[in-house]
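What you see is the complex with one protein chain gone and the rest in place.
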Amino acid sequence: MLSLENITRIIHEWLNSHFNPAIALDTEFVLVGVASITLFALLGLSLVWMERKVAAVMQIRLGPNRVGPKGIFQTTADTLKLLMKEGLVPDGADKFLFNLAPFIVMIVAMLILAPIAFAKNFQIWDINIGVLYLSAISSLSVIGILMAGWASNSKYSLLGAMRSGAQIVSYELSAGLSVLSIVVLTGSLSIKDIILSQQNGWWIFKAHIPALISFIIFIIAVTAETNRAPFDMAEAESELTAGFHTEYSGMRFALFFLAEYINIFIVCAIGATLFFGGWMPLHIGSWQAFNHIMDYIPSSIWFLGKTIGLIFLIMWFRWTFPRLRIDQLLNLEWKYLLPISMFNLLLTSLVAIMGWYF
Amino acid sequence: MIEEIGRTTEGDLIINIGPQHPATHGVLHLVITLNGETIKKVEPHLGYIHRSIEKMCESLSYRQFIYVTSRMDYLSSHINNHACALCVEKGLQIEPPQRAQYIRVIMDELTRIASHELWWGAMAMDLGAFTPFFHAFRERETITDIMEKTCGARLTMNYMVPGGVMAELHPGFQRDVERFIQLYKSKFEEYSELVTGNVIFQNRMKSVGVLSKEDAISYGCSGPVGRASGVSCDIRKLYPYDIYNKVEFDEITETEGDSYARYVVRLKEIQQSIRIIEQLLGNIPEGDFQAKTKAVLKLPKGEFYQRVETARGELGVYIVSEGGTTPYRIKFRSPGFSNLSALEHMVKGLKIGDLIAAMGSLDLVIPDIDR
Partner (left out) sequence: MFLKDYIKDVYGAVSSLLKGMRMTGYYFTHHKEIITEQYPDNRETLKIADRFRGEVVLLHDENNEHACTGCSACEIACPNGTIKIINKFDISPEGKKKKAIDTFVYHLELCTMCNLCIEACPTDAIKMAQTFEHSVYDRSKLTKKLNNEGSKLREGIE
């Protein structure tokens, strides 16, 4: 059967049988790099298109419908336009940092990709502290944003960057705590183990109330961490025009723009992995026939489906809610989410110790 | 100049909100002094869209100058035209026929609804919710379609003339308006579900930009802004013109004076406008739609003043006539100007986000402020 797992195995075996292992490993690195950059480009383009379509239908409009069928090439055309635009560097900007910032944001987004399992046995780097790695890396993107805000020499950018700093640092806490509750239940930090532990049912069903609470907290926290509405304080176009990327244009702007969507994809992939079993098909207890049918759907489809479902949820938030104010944003975190998630971690530990899950 | 005032001696930031900024809905320029995110000072700079409408009107005849006033507060252009027509009629001492008065009032109220609808969408957009904007336009579109059918234009109608209205209502007018009222009533629930009831929205609006009753009076705030602070200032009730003394409607007043109160006043005003339209729609008397006037209008020597209630507040038209065919001097008292002047008082010590919320709740139309 042609699956992602087989394709990688075939390539691996072919390379090792024709070249010496060092060259084969190097070639594999290059291939993975090329594959992930391609994936990024495709993801960015398709998610932007998806967001525009979702927004349009919710706003009783049609959305892009001119370039290609249903407008699917609209984002490609936009990217080409951005590529050809002049990238201006404002006077008085710190040129080095200004040019570096979008790449930092992009590289951070790429780094998080490593431990994510896209399909059965299809993972770039199966590291035993996968979840820790994810939490550690995902908070790095704030450095790029602060860099962009500072280097632009614009007050709008500076305010946006400072907001973003405060926001990401605080929401990191509850995102981490809600991820911890799954770690407590699984007893492992490895992404692979977490997925395998959901063989007989996803955690959101198996661990009922605590998992549901931590999922809700997780989705709120990652919405804030990716600077999406209703937490888009860093951009807040009606207040700060465009926040930290006000002064960016051309391809540098496009990199910020793409990084935003890739970040969404990654946090949703993490959410799908932790709470919805990653590539694990939907299994219900002892229904053998049902489980068997579900196994026929390829694991990559399961993973993508769950991730896109969560992405849709985050888009749904964006096109429904007004934006919070900066102090309300921090209130929500420190007065509501953090106490609840700490309490929830206790509850989860209790559930895990007593074995009150299925 | 700008570089010099970039930073004050205390190290506060000075930021220009506008003249090109998504939140100002036009070319308003606010110079705000910030301490971190906290606002210390707001200084509106005006004049970016000053077209000297008052001076232009001095060279136009009494028939011609009315169309220019549509360009002041373009969202309530009917009401601006109505004010000018009333003022000229006062000078000529003519009274438009009953039918014309009914049509004028219905058109005024439709304009008011359309203006408040647009404001509702723009307000939500200021707070970062985009969807309500499109939903508001769906209902507003029905009104602009009615305007297009009767008046021939969608925004700058120029339908009111001294002595009545320019043309007869279009044949299906009553049916169209009834259809709009039906549509609006079926969608009204949506407004509260999407925006009013939303916890984020309420937190952003409640006790933000508070304006006390005394301050509202001393700043000269009128319209929904004044009424939200508890000032009873509805010109339609206080100095009724045309047939406003014959219709039943409530003057909406709130006491809180915050952005949320201003929001609620406008939403309730839409309901009252619909109530007025429903009372008048079936009872438009037969007759002429325009009084007989001379081809060339000449106002007698003297001064004439007429005030009306636009969607934003009190609009005053002051004409000085030397007895010729053109006014000697015209002055408009626009509601937006005095409402804007209260902004600094409202937002001092609050955050940038509150400035945007408070500014949205003032419902500013910049060409109305600058003229």
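As written, the chain order gives the labels A and B, with residue 1 at the start of each chain.
By definition in this document, a residue touches a chain if its C-beta (ideal position, glycine included) is under 8 Å from a C-beta of that chain, and two chains touch if they have at least 3 such contacts.
A quick note: this is a predicted structure, and the numbers were derived from the prediction, not measured.
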{"item": "For the chain not depicted, the shown chains it touches", "value": "A, B"}
{"item": "Residue of A:Ile10, A:Ile37 or A:Val57 touching the missing chain in the full complex", "value": "A:Val57"}
{"item": "Option touching the unshown chain, where A:Trp125, A:Trp316, A:Trp334 or A:Phe358 are the choices", "value": "A:Trp316"}
{"item": "Hidden partner chain, touching residue among B:Leu13, B:Ile94, B:Ala167 or B:Ala291", "value": "B:Ala167"}
{"item": "Touch list for subunit A against the chain that is not drawn", "value": "54, 57-62, 65, 316-317, 319-321, 336, 340"}
{"item": "Touching residues on subunit B - with respect to the absent chain", "value": "60, 63-65, 67-68, 131, 138, 141, 145, 148-153, 156, 158, 161, 166-167, 170, 190, 193-195, 197-200"}
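Simple rule for what comes next: only the chains that are shown with their structure count from here on.
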{"item": "Whole-Å separation of chain centres (CA-atom averages), subunit A against subunit B", "value": "45"}
{"item": "For the subunit A and subunit B complex, residues of the former touching the latter", "value": "55, 58-61, 155-156, 159, 163, 229-230, 232, 236-241, 319-328"}
{"item": "Complex contacts: residues of subunit B adjacent to subunit A", "value": "13, 15, 21-23, 34, 37, 124-131, 133-135, 138, 194-195, 198, 200-201, 203-204, 351-354, 356"}
